[in-house]
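Note that one protein chain of the assembly has been removed; the remaining protein chains are unaltered in position.
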Amino acid sequence: MDKDILIEYLPLYKDALFLTLKIGWQGILLAFVIGLVGSAIFHFKVPVLKTIVGVYIELFRNTPLLVQLFFIYFALPKVGIQITAELCGVLGLGLLGGAYMIETFRSGLEAIPVIQTESALSLGMNDLQTLWHVILPQAISISVPGLLANVIFLLKETSVFSTISLMDLMFTAKDLIGMYAKTIECLFLLVVFYLIMLLPVSIIGAIVERRLRYGQFGD
Amino acid sequence: MKNNLVKKLTAATLATGLLAASLTGCGSSAATSEVAGTEEKTVEASSNAGYRTLDEIKESGTINIGVFSDKSPFGYVDENGEYAGYDVYFAERIGKDLGVDINYVSTEAANRIEYLQTGKVDIILANFTVTEERAQEVDFALPYMNVALGVVSPESAVVESLDDIGADDEIIVISGTTAETYLTKNYPDIKLQKYDAYAEAKTAFENGNGVAWANDNTEVIAFSLENEGYTVGIPSLGDQDTIAPAVTKGNETLLKWLNDEIETIGAENFFHADYEATLLDTYGAEYEDTLVLEGGK
Partner (left out) sequence: MDSLGIDVLFKGTNFLRLLQGLWVSIEISLISVALSIVLGLLIGILMTVDNKPLKAILKVYLETVRIMPQMVLLFIVYFGTTRVFGWDMSAESSAIFVFTFWGTAEMGDLVRGSIKSVPKIQFESAFALGMDKIQTYLYIILPQTIRRLIPLSINLITRMIKTTSLVMMIGIVEVLKVGQQIIEANRKVSPNAAFGVFAVVFLLYFIVCWPISRLATYLEKRWA
């Protein structure tokens, strides 16, 4: 491996990391919001919307992100819907992630005993207040390990952004290999940068899981 | 419980270490050969990748040829699933004269060097422009087509000079092409929007994702002729280059055979026939003499 090449390429990978993180966190935020709204719709069994959300979940959980992105980025402009590559990345990641987040929040919500809802309602809270002040805080903390697993999954999925011209880590590696054929150096940096990005999340996941177990079992 | 975290950390560190070790392991072997050889990186490139000699190919009865599968009219797949185009027409002749079957391998621009260096194909016949950088990594045979760079843009906003490109405008290029290398080197301030595949880049260009598309001029001229509403504002950019077949570095038997072949079929004006069979519909007769190179000259 050639040290000079590593040093020469380093800034390019750094930029790519920032782009990946930028799109990644926006997408994950969108997924989080979709997850909350979607699970609330299931929670309150809102007619019609419930069916729509159900169809959405099935559609996005059963197709690859790559195909979703191709459809949004290359096909939709043919019917007049034009969006930039970055927005497409955020949207694709958010829609895919949302479908998973809804399920995660939903199982969190289902884990809260019905009696809590009933008590809150009998205290005079309305449906939304009950959800917001009583159920959701507990449901989210139950869902945290699942959420972090989703975050890792979504950050990994960003590797397909390269296909819609976003200069993420994967793209930078492929591009440099294509131009200068320094395969080993490029792949090495690629691995290192994914570790830099995902190891902290994975470690935080371990810490949080441990904390939560304390909380639950007083261990 | 605390153990869990410690374990995770150790595991992760080990994982990094292992991956690093496996990668450096190779690096060091390449480094030794570098000391023995010259300072050039060429040694590393050809060191551990295998290639098949002419006899081995003949013996196996099949030759692996890397072509584009989405670059009409040079290399594409028609509606019956058959490979076709200018490059493919030549590939068919190679297969016939060698007396072997052809296994076409679909390639992207950025993979071409990689495919040769890892021995995954015997020949690349994918509109491969001869450049100095590439010649350090692979061996080029005699050329069979002329090429320069060109830039195509919508008729409504023709780009006639690269100096006109605004700070926020993006030019579409394909990853691993000479257009990308040229613009990166000579116009570092221009923003590039890069795609892996021809089909993706063209669709994105049609969709209006970039102000222009820079590529081989053969390709952008073909695009403007085939699709309404586009003009080649910059028909020739950079050096006049040539396109040639490429083999893995050091594969002399195959290289020599290819060179002989190109000279032999040049005598019968093979590439003119190729042009007339595959490119005439797109370009008309006027480009025949500027594009075609016969017998390597």
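What to note about this one:
Per-chain numbering from 1; labels A and B assigned in written order.
Methods note: a contact is a pair of C-beta atoms (placed from the backbone, for glycine too) under 8 Å apart; a residue touches a chain by one contact, two chains touch by 3 or more.
Bear in mind that the values here come from a model prediction, so they are computed numbers and not experimental data.
The chain not shown here is touched by just one of B:Gly119, B:Pro154, B:Pro235 or B:Gly250, and that residue is B:Gly119.
Looking at A:Leu6, A:Leu29, A:Leu49 or A:Leu66, the residue that reaches the missing chain in the full complex is A:Leu66.
The chain that is not drawn here is touched, among residues A:Ala40, A:Val53, A:Cys88 or A:Val160, by A:Val160.
Of the options B:Ile63, B:Val105 or B:Val152, the residue whose C-beta touches the omitted chain is B:Val105.
By the touch rule set out above, chain A reaches the unshown chain at residues 58-59, 61-64, 66-68, 70-71, 74-76, 78-79, 152, 156-160, 163, 170, 173-174, 177, 183-184, 187, 190-191, 194-195, 198-199, 202. With the whole complex as reference, residues 7-8, 10-12, 14-15, 18-19, 22-23, 25-26, 48-50, 69-72, 76-81, 105-108, 111, 114-115, 117-120, 196-200, 202-203, 206, 226-227 of chain B touch the missing chain.
In the analysis below, only the chains that are shown with their structure count from here on.
Between chain A and chain B, the centres computed from C-alpha atoms are 36 Å apart.
Touching chain A in their complex are the following residues of chain B: 1-2, 4-5, 8-9, 12, 15-16, 19-20, 23-24, 26-28, 30-31, 41, 45, 109-111, 113-114, 117, 133, 137, 172, 175-176, 180-181, 184, 193-196, 200, 203-204, 207-209. Chain A meets chain B in the complex at residues 1-2, 73-74, 77-78, 82, 84-85, 162-165, 167, 171, 174-175, 177-184, 187-188, 191-192, 195, 199, 202-203, 206-207, 210, 213-214, 219.
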